[in-house]
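All protein chains of the complex are present and in place, except for one that has been dropped.
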Amino acid sequence: MDYVNGPGRNHLFVPGPVNIPDQVIRAMSRNNEDYRSPAIPALTKTLLEDVKKIFKTTSGTPFLIPTTGTGAWESALTNTLSPGDRIVSFLIGQFSLLWIDQQQRLNFNVDVVESEWGQGANLEALASKLAEDKAHTIKAICIVHNETATGVTNNLVTVRKILDQYSHPALLLVDGVSSICAIDFRMDEWGVDVALTGSQKALSLPTGIGIVCASPKAIEASKSAKSVRVFFDWKDYLKFYNLGTYWPYTPSIQLLYGLRAALDLLFEEGLDNVITRHNRLATATRMAVEAWGLKNCTQKEEWHSDTVTAVVVPGYIDSSEIVRRAWKRYNLCLGLGLNKVAGKVFRIGHLGNLNELQLLGCLGGVEMVLKDVGYPVKLGSGIAAAAAYLQNTTPLIPSRI
Amino acid sequence: MDYVNGPGRNHLFVPGPVNIPDQVIRAMSRNNEDYRSPAIPALTKTLLEDVKKIFKTTSGTPFLIPTTGTGAWESALTNTLSPGDRIVSFLIGQFSLLWIDQQQRLNFNVDVVESEWGQGANLEALASKLAEDKAHTIKAICIVHNETATGVTNNLVTVRKILDQYSHPALLLVDGVSSICAIDFRMDEWGVDVALTGSQKALSLPTGIGIVCASPKAIEASKSAKSVRVFFDWKDYLKFYNLGTYWPYTPSIQLLYGLRAALDLLFEEGLDNVITRHNRLATATRMAVEAWGLKNCTQKEEWHSDTVTAVVVPGYIDSSEIVRRAWKRYNLCLGLGLNKVAGKVFRIGHLGNLNELQLLGCLGGVEMVLKDVGYPVKLGSGIAAAAAYLQNTTPLIPSRI
Amino acid sequence: MDYVNGPGRNHLFVPGPVNIPDQVIRAMSRNNEDYRSPAIPALTKTLLEDVKKIFKTTSGTPFLIPTTGTGAWESALTNTLSPGDRIVSFLIGQFSLLWIDQQQRLNFNVDVVESEWGQGANLEALASKLAEDKAHTIKAICIVHNETATGVTNNLVTVRKILDQYSHPALLLVDGVSSICAIDFRMDEWGVDVALTGSQKALSLPTGIGIVCASPKAIEASKSAKSVRVFFDWKDYLKFYNLGTYWPYTPSIQLLYGLRAALDLLFEEGLDNVITRHNRLATATRMAVEAWGLKNCTQKEEWHSDTVTAVVVPGYIDSSEIVRRAWKRYNLCLGLGLNKVAGKVFRIGHLGNLNELQLLGCLGGVEMVLKDVGYPVKLGSGIAAAAAYLQNTTPLIPSRI
Partner (left out) sequence: MDYVNGPGRNHLFVPGPVNIPDQVIRAMSRNNEDYRSPAIPALTKTLLEDVKKIFKTTSGTPFLIPTTGTGAWESALTNTLSPGDRIVSFLIGQFSLLWIDQQQRLNFNVDVVESEWGQGANLEALASKLAEDKAHTIKAICIVHNETATGVTNNLVTVRKILDQYSHPALLLVDGVSSICAIDFRMDEWGVDVALTGSQKALSLPTGIGIVCASPKAIEASKSAKSVRVFFDWKDYLKFYNLGTYWPYTPSIQLLYGLRAALDLLFEEGLDNVITRHNRLATATRMAVEAWGLKNCTQKEEWHSDTVTAVVVPGYIDSSEIVRRAWKRYNLCLGLGLNKVAGKVFRIGHLGNLNELQLLGCLGGVEMVLKDVGYPVKLGSGIAAAAAYLQNTTPLIPSRI
């Protein structure tokens, strides 16, 4: 039963789940195995070692939890904090909102620092709060590196600087769901205590692994954190790490082999090249948006996200109609506007295993849809702008024969 | 990178994860899709409707949670109970032990009713406790339908009878991880309040979906249950069920299509035929064990599990060596003895998508391994016993041309 | 070992082998089966029945030969003709040239009617030859429906009219390799005696089945044809058709299941809708070529092919460099110019399982490559022209939910 029909490929340009490379689909097309045989621990060992590289950490401890990003959030919070703990959290869009909702339901005491949707985290407010907090009542700073709903990337270097400026010991917990492996992220250098992502994002796998990485300070905090947790408890993982069998409960064999293949591809292309490619495709997308005469939801260039672009449509157009029509007419999947920006923006995900011509096809589709819904776009204008940039910047593929 | 080498097929006879039918592997070999497009909700709707059939419920509400059995346990407990709640739980082997550990860590007040490993739940103790509990301080009975570590199946009909006898309102929470779809299970008829299984067990999928089904009484309980939960909270699912978009967070597209294929296969064969087939293969296995002169870990016939057989080895043999050697020499995966029965039993899983000749191959392998490790087995004896039974009972495959 | 690297998808726009739909890839991802079991004949029966529909024949007899288009040619010729037989054959490009080479090596007496490359078959010459041939020494007319090297489609209706006008009994043998399933083809209505295609063309399968369909007249001719043949002999197929086991030698199990899936998809979309889609994508491509200021190799509109467009480049550019660079820089596969048009044309295949946005991506890639090699293309110009046409003509996908 295939619900997505129509000839040709589906054009998947939501900011997750993203396109899976064929090599990874192949690697995952397999039967189950006994995860207590010697093979799976041996495989897991390579994964835990290599996954640290995507966080740019050598001192961190990674956990490959059979869950989603939401579960990864919960793992990060419950392992490091106790009920009632004060935390500072930035509300800048739907995903930071959802994380804050989780923080509150987990009984933390959340200082919500809100920005207009389309803006980055208000780091001046952070500075004030830290300045005032001589007693170190703030136990953690929670920040979304890249807000998927608005296409805003927060500046983590500045966050770290502010923490250092006030020598504040708060833990720094970062949601890197739509950034890690696609936007520069440096766990050790930036002093991040817990970083996390999901397999279905820039790693270009199916949903199913919440990838969490904890600094030594976070591991230390987990020893005294009083939040109730069992499934998400790092302690059980650490126990099985010590045993060399690695898994407190059954992992997905297919995702482990898929992760191996995904990491191999990532390292073959080169993590920094992957990040550069995301920037190249994102820049081309932004040029197209400008050429169409439309506004980027992100209000300043410094916040521009390299993994998703939220495009503001004129008031007389319902952006949901753009998304619906793209799907029904052109087999193109775009992201909806969510919550405060519902109906006002649509989103182009340019995340994961993509290349230039895929993006041009998507941009062509967006142009046709815009015309379909009555926006007076000049067909070809956005693509021309994107192609001009890409034609100057696309490298030869080095691994080609 | 394939760690399992050697020519020919891997013979997977652990009690999970189990063999995946080729049709399901094919159905899952696919790219990601946008789970907010109309396709995935339409697919999900059929799954939620059909998955109720495997629980034999019409009034239950199913949840397909991106997690493992451990997570499904946690979902069942935290949605229906509040910290400090008194529950009765039966310890009869490693998996009931782990569930009890979770119950305690989640701050419930657990009356542990322990049996010798190899025996079923002590239901007389249950009767006493209920008889005494006039005040209805017991909020839930937690029982493992089939204890995977010892191959013991508990009698849920009796549990229900005892509850009814004392008109006790306690919730009945059942771990059906290694029973549902393989051993007769009737949620509505038996008045089960929460039943759960994992995708990698009798449904013969990869790990990744914790399948939980809640009775109306359990749903009602969830409205006042005070256990802290977010990722596992049914409320978020119910909200999205009402919206018709179904998913509070990202599901695995591949597992949804896989579940569709698995259910289609299951209904094609017929759920009752599947259960009969499990009984037939289990009976053949038990006959082989007897022919080898070995003891079944399960102490009485009424507890014999139709999904896994734990075989006790003589004291002079380390059962772990059997498992190790089966893997290294014959590409055969058997289950280890766990905890109290470590080194003393090995386990043959006969669970999921299997047929007669696969089982005979496994039994042949076990015989050779037994000889390898010095047990004076008569080669062919177990297979002869199993084959005699199977030759009399195996049906013609009705769907054949 | 994957030789094609680089991130994202390969953009396959050669006129064969073409993109395989995911459903077909999945259907083929399977183990071998016993082709003498009842299953494979049952499957084959449906294939032989349904494959006639793609030829639009009810009286024809199809053969699914484990070979390529070249083998299908040989099968068509050797089963219907005897050494020394006079045939008329049209040379209009590389593939008709290769077929004529085969005809000559098989010892037929070939009247070669040559046209300039870029023109269709000279049907006036055919008329003259038939007019003169009162003795009916001409035994067959061999014509390529669609010449893949130049993007020229011949008019078979006219061929049939001329044959009828002279009441000439010559067999009409048609190479439909790059037309059938994509360009209107009517075996019965047009009185075609042998038609053939290859699985890797519009059927969108891997290479491996030469699909040949013979009219009753051709079957009759095969009884007296003296060309030596064994592997390609229809007689052996007919014998096994009668036995109901269908296969004189081992077929590819995977291709049979793949063909089933491909036909299912084809009929689901509707053969006429598929043909219309090919025309729509081809028209858009031709508009792009015109917008780029480049010439179509096909000299008249009546010959324009709906499956491949050969684009003439200015004399100062080597078209091979375009193809090389498209591959190395943009992961785009275009067709080389062959033989007489080597270095002078490159080819865009718009054949098989494709949709609008894939084509726009390709056209964007071609624009960038043209700029790369020094042609002063206005970026976006071709896409704008194509998108304007497609935005007006693309239907909503009816099967979408």
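Lettered A, B and C in written order, each chain numbered from 1.
Just so we're on the same page, a contact is a pair of C-beta atoms (placed from the backbone, for glycine too) under 8 Å apart; a residue touches a chain by one contact, two chains touch by 3 or more.
Predicted model, so just to flag it, every value in this text is computed and none were measured.
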Hidden-chain contact residue, picked from the options B:A76, B:M187, B:L263 or B:L354: B:L354
In the full complex, which of C:L12, C:I141 or C:I397 touches the chain missing from this view? C:L12
The listed residue (C:Q102, C:Q119, C:S215 or C:T394) that touches the chain absent from the view is C:Q102
Please identify, in ascending order, the residues of chain A that touch the omitted chain? 22, 25-27, 29-31, 38-39, 42, 400-401
Since one chain isn't shown, list which residues of chain B touch it in the complete complex. 2-9, 11, 19, 21-23, 29, 265, 268-269, 274, 277, 327-332, 353-362, 364-365, 367-368, 371-372, 378-381, 383-385, 387-388, 390-391, 394-397, 399-401
Using the touch rule from the top, list residues of chain C that touch the missing partner. 1, 3-4, 10, 12, 14, 16-20, 25-26, 28-40, 42-43, 46, 66-71, 73-74, 83, 101-102, 105-107, 198, 200, 206-208, 227-228, 230-233, 248-255, 257, 260, 327, 333, 335-336
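We adopt the following convention: only the chains that are shown with their structure count from here on.
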Nearest chain to the global Cα centroid? A
Measuring between Cα centroids, what's the chain most distant from chain C? B
Between chain A and chain C, what is the gap in Å from one C-alpha centre to the other? 45
Would you kindly tell me how far, in whole Å, the mean C-alpha position of chain C lies from that of chain B? 53
Residues of chain C whose C-beta touches two or more other chains: 22, 29, 400-401
